[in-house]
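With one protein chain held back, the other chains of the complex are shown just where they sit.
Moving on to chain A:
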Amino acid sequence: MATTRVLRRALPLTGAALLAFSGTASAAGDGDGKSDAPSEAGTSFRTATAIRQDQKATAEASTGDYLYWAFPVDTGQRATVHATVKLPEAAARHAASTWQVDVYDGLRRRQACRLGTPRKTVARDAASVSLSCSLRTVRAWSEQWANDPLPGTYYLRLTVTGLKADDLGLPVRAEVDVTATDAGGAQAVDGSLAEPLVPGAGSDDQRPAEVTEPEDGWSSGWWSSRWIWTGVGGVLAALAGVGGYALTRGSGRPAGVPQGR
């Protein structure tokens, strides 16, 4: 069972490596435009702008717009989204406003924030507002009834939730970026998805124009530091076994054994 699973996990990896090879060749031809951070945001799940981790994306928008970005998070990562909104000039505003970031997974299920300030109310004369949301560790697998974060596309929605009607439609500038840390082998769980939770993963023609994928492809999920812990444990056990054995035998021959036997 375990062997077949290693095999099944390794196969997509090989394919992905090849894809990556052919991908880099074509990406090089596209010019430098692709490496630039996006300066637009989508307005719905379907039109969300794809961004990568550690990429500062910006967007010009109007107060009241719903801004969507999509980014990939892989197994074992703890992602944090940061958003900063440069508010319209204070003279044009009439009251305090409340801003909010929401994060949704590839199935459009809302994800909880472990830490951070996903919602903040700012005074009328504030120049900007900063929001953040740290997601739970992304697991390789979870039961279908659970809402646990799984590897795949994540959506970030930034909007104003509390606003005096007079302040609607004023120009704002939003800046978002997504960072992630590795949770380590302690969080590695068994099982794996056949495909990451990416919209349209099952059929090519429904894939959104901008597909979110980690730069070096999705991890196959079989490697974790648990292999090292367990392996080192085995070696140490063997050494301790040899040590224990040697202890019973003393440093030389047992007493009473004649020479030369």
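Convention: contacts are C-beta pairs under 8 Å (C-beta built on N, C-alpha and C of every residue); 3 or more make two chains touch, one makes a residue touch a chain; residues count from 1.
Assume contacts and distances are computed from a predicted model.
Asker: Absent chain per UniProt: "Lipoprotein", "Energy-coupling factor transporter ATP-binding protein EcfA2", "Phenylacetate-CoA oxygenase subunit PaaC" or "Alpha-1-antitrypsin"?
Answerer: Options "Lipoprotein", "Energy-coupling factor transporter ATP-binding protein EcfA2", "Phenylacetate-CoA oxygenase subunit PaaC" or "Alpha-1-antitrypsin" considered; the missing chain's recorded name is "Alpha-1-antitrypsin".
Asker: In the full complex, which residues of chain A touch the absent chain?
Answerer: The list for chain A reads 1-3, 5-11, 14-15, 18-19, 22, 26, 40, 43-47, 60-62, 64-66, 92, 104-110, 140-141, 144-145, 159-163, 165-166, 168-171, 185-186, 188-195, 197, 199-203, 206-209, 222, 224-227, 229-230, 232-234, 236-249, 254, 257.
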